[in-house]
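As you look at this complex, bear in mind that one protein chain is not there, while each of the others sits in place.
Per-chain numbering from 1; labels A, B and C assigned in written order.
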Amino acid sequence: MSVAYRPSHADATYDMKYGVRSVQGGGRSSARETIGRVAAGAVAKKILKLYAGTEVLAYVSQVYKVVLPEVVVDHDSLSLDQIESNIVRCPDPEYAEKMIAAIDAVRVKGDSVGGVVTCIGLGSPVFDKLEAELAKAAMSLPATKGFEFGSGFAGTFLSGSEHNDEFYTNEHGRIRTRTNRSGGIQGGISNGEIINLRIAFKPTSTIGRKQHTVTRDKKETELIARGRHDPCVVPRAVPMVEAMVALVLMDQLMAQYSQSYLFPINSDLQEPLAIPRLEAAKASV
Amino acid sequence: MSVAYRPSHADATYDMKYGVRSVQGGGRSSARETIGRVAAGAVAKKILKLYAGTEVLAYVSQVYKVVLPEVVVDHDSLSLDQIESNIVRCPDPEYAEKMIAAIDAVRVKGDSVGGVVTCIGLGSPVFDKLEAELAKAAMSLPATKGFEFGSGFAGTFLSGSEHNDEFYTNEHGRIRTRTNRSGGIQGGISNGEIINLRIAFKPTSTIGRKQHTVTRDKKETELIARGRHDPCVVPRAVPMVEAMVALVLMDQLMAQYSQSYLFPINSDLQEPLAIPRLEAAKASV
Amino acid sequence: MSVAYRPSHADATYDMKYGVRSVQGGGRSSARETIGRVAAGAVAKKILKLYAGTEVLAYVSQVYKVVLPEVVVDHDSLSLDQIESNIVRCPDPEYAEKMIAAIDAVRVKGDSVGGVVTCIGLGSPVFDKLEAELAKAAMSLPATKGFEFGSGFAGTFLSGSEHNDEFYTNEHGRIRTRTNRSGGIQGGISNGEIINLRIAFKPTSTIGRKQHTVTRDKKETELIARGRHDPCVVPRAVPMVEAMVALVLMDQLMAQYSQSYLFPINSDLQEPLAIPRLEAAKASV
Partner (left out) sequence: MSVAYRPSHADATYDMKYGVRSVQGGGRSSARETIGRVAAGAVAKKILKLYAGTEVLAYVSQVYKVVLPEVVVDHDSLSLDQIESNIVRCPDPEYAEKMIAAIDAVRVKGDSVGGVVTCIGLGSPVFDKLEAELAKAAMSLPATKGFEFGSGFAGTFLSGSEHNDEFYTNEHGRIRTRTNRSGGIQGGISNGEIINLRIAFKPTSTIGRKQHTVTRDKKETELIARGRHDPCVVPRAVPMVEAMVALVLMDQLMAQYSQSYLFPINSDLQEPLAIPRLEAAKASV
């Protein structure tokens, strides 16, 4: 591994771009880098809960060919305890067992697998360009290959009349949607339904099986990676995903204050409220 | 439509956030907004071709249930003429006909469909955090529900030994990969293979069929949209996708100059080149 | 002027950097560019008055050797009408006459002069890093050579006991300072006193007197500029300065909302207020 590039690992592109090799632990491309994000995300999660009543929860919804059916998880009642009750961070114990077995099966073969993390945000923030910021945040995590929210890629197989989320007014007079194919976001703005998104993680690139590759000086060779390499990163990605989603929501909450709360609108007249200065004065006391 | 919110359209969330309704043409959430991106993207595409030898091409790879098989399109020889040869911007004439028929079929029913745009970038830029920037750029387009590159979500069903792209050295002494499940990007940096990505677009929300919805003052009602509404936006999204990808690559090319070309590395010694000042002096003449 | 560089004008450096000459009207380095800043500044000034009770006023306090003594202008009662009552935008009619005479005197000699604009902001915003943002904004205007606030450069000739602004509590129980050498800003944060700053503008570089210079192909030559060139830009800089100050204050007001109003502090306990979520909920109604 000290001379051969690991196929589909970042070590080759880092070397090509920066001319520097850092074999130990993956160097700067190591997922260890996300520790700072998770720490900051923990603060953001507390603030979101306290100031906006928003909770962020992520869980593993697929490992290799074990796919957790959507109906199995009730997003309204899902809790952190449920997710953290097993090592693969899957809220359903039965599927958690299957996922653990799937990982064990590839581990003994020196191989690896990927999967999907689903993340939900409960509550009612109202933001701008939310899906683009969430996509960038999610895709900045190592090993990610895809991002979708709401109906995602599957939604492209539905017609508009099958896909649209019809509105109704609930018993508290609040406008809601009967379905949530929008994933809680319409036109870049959250609509108060649960924000749900799915992120694809590829199988770990460093594996214990023989692969063809090249060395730094372009000689062809073969590589069998030694050492403790995780055969499935997906359970460890769960807190990273929560952190990134919380950080995006936190930024958007701050933007909401400096935009919509600074310049409140009289919704009936569709014009600025006439008395904001008093509000500002009061808020500054 | 002047009083009722269109299900899954941005008009409800815009009104909730900004207190302003703009029914005509979708207001600020209209995809007409992308005209500036397409114009800037056209400049970026020219610069990318001239300065970095990079081409950006997007095409429709799915409309509703008509899925263009991947093997049908040869990314190495694909041309703009091929894509623009039909109204749905699908490079294969046979599948283009099927897509046109699928759109016509829903049009007569007042319904709508979505689909997938595939985009490729040829050439060898070497960039930082490329997939996150591309994801944000793509997901900032209207009606997008998902983003994936390389093997994407399908790659999560493969094991590491099936997924990894093995390296080899080609006849020109250049390091390449035999497969391209990485989608031309490894560890956030392009590796010189074709960058390919897929973007999911949902079916148009404004349809001519009766839907349940609510009015601005929260009364439940029914809505049948009138007027000329596009039953499938996917073909029109093709130039938008090309523009966004070209703009991201252009930014990254500029960053490449201010980082890697300003501080060139002696790759053998893994230390900065000793003579950069002369280079700079020469470049500034 | 079409072949010779104007001494101390931007046309030489623009040509050296961009390889393009734009003699007509100064090209991109023309102060005409500030029209957009003045327009945006006009909106910012309205918002600042309405939402934060802050007014921004600038005036000419020096033209060439005519220096308006500080005691002549009462910042507490200064009005826009007073400033706009004469062509040089000096609030004192007597000194305005002297300034007009000074400009006329150099005009007939084909020469030019500079001067100083003083700007004040009334009210009580409380901001972060205010002087650095104001300095950048002011120094981004054409022809500026210096920026100071409060005691400025003159303050360096005072000792600490002469310079410090002593605090007192006024009849409304508000903490104020007896003097204002701090210029309304202490430690990067406004303290509620009048923000005052002074900006030096150099004499116009394009003059009707013979000067030595060189051509684009480095031949030495002489230049006498023809055409209508303003012998003193300082009165015309007054609205530009107001605009830049208003834009900075506007940005800071937005930041104030997303930081301090989002996370209100119980000042007695020096800890976050416990009930912000209710406030947020109320504000979002």
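We adopt the following convention: contacts are C-beta pairs under 8 Å (C-beta built on N, C-alpha and C of every residue); 3 or more make two chains touch, one makes a residue touch a chain.
Keep in mind the model is a prediction, meaning the values are calculated, not measured.
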Quick check: which displayed chains does the absent chain contact? B, C
Missing-chain contact, candidates C:32, C:46, C:209 or C:226, resolves to C:209
Out of C:113, C:195 or C:253, point to the residue that touches the absent chain in the complete complex. C:113
Positions on subunit C contacted by the hidden chain, ascending: 5, 7-21, 29, 62, 64-65, 106, 111-116, 126-129, 131-140, 142, 144-153, 155-169, 173, 175, 177-178, 181-183, 186-191, 198, 200-207, 209, 211-214, 218-220, 231, 260, 265-267, 270
Hidden partner chain, residues of subunit B it touches: 47, 50-53, 124, 126, 253-255, 257-259, 261-264, 276-277, 280-281, 283-284
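In this section, only the chains that are shown with their structure count from here on.
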Considering only which chains touch which, label the overall pattern as line, ring, star, complete or other. line
Geometric centre distance via CA averages, subunit C-subunit A, whole Å: 46
By the touch definition above, subunit A meets two or more other chains at residues 126
